[in-house]
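With one protein chain removed, the remaining protein chains of the complex are shown where they sit.
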Amino acid sequence: MSTESFNPPDRAGSPGRGESLARAVETIALVDHHVHGALAGDAPRREFEELITESNRPVPSWMTQFDSQIGFAVLRHCAPVLGLDPHTEPETYLARRHELGTDEVNRRLLAASGIGHFLVETGYRGDEILDPARMAAVTGRPADEVVRLESVAERVAAEGVGAAGFAAAFETALWERSRTARGLKTIVAYRHGLDFEPGPPTRAEVTAAADRWLRRSAESGTARVDDPVLLRHLIWKGIERGLPLQFHVGYGDPDVDLHRSDPLLLRGLIELAEPRGVPLLLLHCYPFHRNAGFLAQVYPNVYFDVGLGVNYTGARSVAVVAESLELAPFAKILFSSDAWGPAELHHLGALLWRRAMTRVLSGFVADGEWSEAQAVRVATMIGAQNARRVYGLGEEA
Amino acid sequence: MSTESFNPPDRAGSPGRGESLARAVETIALVDHHVHGALAGDAPRREFEELITESNRPVPSWMTQFDSQIGFAVLRHCAPVLGLDPHTEPETYLARRHELGTDEVNRRLLAASGIGHFLVETGYRGDEILDPARMAAVTGRPADEVVRLESVAERVAAEGVGAAGFAAAFETALWERSRTARGLKTIVAYRHGLDFEPGPPTRAEVTAAADRWLRRSAESGTARVDDPVLLRHLIWKGIERGLPLQFHVGYGDPDVDLHRSDPLLLRGLIELAEPRGVPLLLLHCYPFHRNAGFLAQVYPNVYFDVGLGVNYTGARSVAVVAESLELAPFAKILFSSDAWGPAELHHLGALLWRRAMTRVLSGFVADGEWSEAQAVRVATMIGAQNARRVYGLGEEA
Partner (left out) sequence: MSTESFNPPDRAGSPGRGESLARAVETIALVDHHVHGALAGDAPRREFEELITESNRPVPSWMTQFDSQIGFAVLRHCAPVLGLDPHTEPETYLARRHELGTDEVNRRLLAASGIGHFLVETGYRGDEILDPARMAAVTGRPADEVVRLESVAERVAAEGVGAAGFAAAFETALWERSRTARGLKTIVAYRHGLDFEPGPPTRAEVTAAADRWLRRSAESGTARVDDPVLLRHLIWKGIERGLPLQFHVGYGDPDVDLHRSDPLLLRGLIELAEPRGVPLLLLHCYPFHRNAGFLAQVYPNVYFDVGLGVNYTGARSVAVVAESLELAPFAKILFSSDAWGPAELHHLGALLWRRAMTRVLSGFVADGEWSEAQAVRVATMIGAQNARRVYGLGEEA
């Protein structure tokens, strides 16, 4: 619980124990299994504030996004990486950030994160952020790609295809686009909600839906796939593709109807997909992470993380991580930052997760419930090994 | 977390720090932005017990409401204000209460609450409790009014109006009734649920609904507005009126269908109302307060509090307050007691909130996550400044 002091050594009466757990967690070469690129350019104050919230509205004049858990976490934890005192003022922080320049800021924050392998989802505003190759270049760590199904479909539409040819063109494009990808991702939660019919649509249904969608796209000049028949088609083709499939679940920007983003709504799909053996990875999940833990316990094909929620709850992320360690077997929980843009988000995603895991697991150890060896092993599973197994990444380089 | 001892100074190793935060929180002149009057008359045991629960059923013979978190909190925290030892017996407490008399009990408990400004919602059983003027007289602090939309409509019906004239009569009455009010309130959660159509109804729909309702009211002799068309009309006229609009959300008496009181159901209305710039204030929200925090993060026009849930969870209110400090920017969180009746509820609303904030924020400071200056500033924002800004109360008198 984040309301308590983090002094497990003092409390447990055995100084070495808590500290060695902290050190072990500190040094895990994390696999960030769902992340986006770091910002390529500079971010003046207004833009920076808009990038440290899931709101897509302008920041009202009577407030600042720095007055939030994530804002305080930036000033506390990122300021020292840029050579400032913790709890500095926003102006000071942003001035220093500008002074150092984006390249140096990215380099420092990404290096300090200790992330050992990035799985970079490239489907959202990819021109404003570093692509996987540049992420690898900046960090010196491998950066593989996760391909967003909806982006592939929209690219197919944008490049021109008839309704009758859509299904085949999508399939070709998906296999082509994901040749070296480690995973796929769907944002059906944003485009429709998780309350969709679970089974795959028929070819005729797909063609009819593609016809409606392509006409509408031609009229509007923009191809945004939100037809539930097409979205289901994409998901089932993704399952056929056989790569681990990530689902946006729960918390996100206001495009999401959170009421229709409870992972429990995926039950039908999970059961239909179970015989395929494709790992389904539920991302973020806040505030439904306990529901995700239930699904991960009872269905062998379900995994989850609490990525986005860790960053945005800041000092409270200890509670969120603790709640993620209830029903699910430890082999079914992963780490991600879901960072997009400011490298502060990559850094905090890793740092807050490490701090939360250390505090929660130290508590279990201090209470006599877990051994320290168990704690270190579980942290390593969640921080890296589970993702290495699920995505077939092999041993750490 | 409420299961731990509150000794931040000892734990942080810097005695002065935690204590000065506690003192700062203790002395905030709170703005209670949603409260009702204190009980005007005496309360014998049966009545008192029925007033310290949200149940509207008689207390079963085999139990007492004193055996609950709020019951224990009354005996712990209110007894000393009446000159008794903490953890006294219910009989002793009620005898002392009777001996002092309601006026003295009200005076003592309201003064000890340290509430600096009351926004009094007057729509519920107003004849049994102090009105805003008497609340101000007893406390020596300003007490402004918040007007319940449904009460205005029911008064209009009771005073006699035809269906065709209802809309105009309601509008006139609303403007008249709210001339000096600071805010409006809707209990659509009680009367229908939050799963209503978000848009305003047409004038013809309103007249037809008013016709049905007024006929039914004439037959039954009681005008209780529960027609969703009329409720939507009231809400949209309230938004037109332009005062901050409070919504009962989540936990309350069994009239509420809690399953239909999740604030996420308000998404459509929030988005339609957003261009008006009217603050929408989600009250209580328990157990959906994390959902409310999400809405407050992503929508500039949404605010929330955890009022009622703080009182009724007593020793556990620390956890509820902690959970309210996750996604929402600190400028979007408010304090309220939602007290109705026994001044114990006003007192505990303030006291438990102060204790919870002190414990949670002391934990953040002791953990090195927040500075003490940040903690004091955020407590002051939530306790008073945000409400002063939203309701236009000006500086503290």
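Order as written gives the chain letters A and B; numbering starts at 1 within each chain.
Methods note: a residue touches a chain if its C-beta (ideal position, glycine included) is under 8 Å from a C-beta of that chain, and two chains touch if they have at least 3 such contacts.
In this text the structure is predicted, and so the values were computed from the model without any measurement.
Touching the chain that is not shown, out of A:96, A:216 or A:290: A:290 (per the contact rule at the top). Note that of A:57, A:107 or A:267, the residue touching the chain absent from this view is A:267. For the chain missing from the display, the contacting residue among B:314, B:329, B:342 or B:383 is B:314, taking the whole complex into account. Only one of the listed residues, B:51, B:111 or B:258, touches the absent chain: B:258. What subunit A contributes to its contact with the hidden chain is residues 1, 4, 8, 11-12, 262, 264-265, 267, 271, 290-291, 294, 297-300, 318, 322-323, 325-332, 359-360, 362-364, 366-371, 373-374, 378, 381, 389. The missing chain lies against subunit B, touching residues 1-7, 53-58, 60, 62-65, 67-69, 71-73, 76, 86-87, 251, 253-254, 257-259, 286-287, 312-316, 319-320.
We adopt the following convention: only the chains that are shown with their structure count from here on.
Remark: subunit A and subunit B have CA centroids separated by 36 Å (rounded to whole angstrom).
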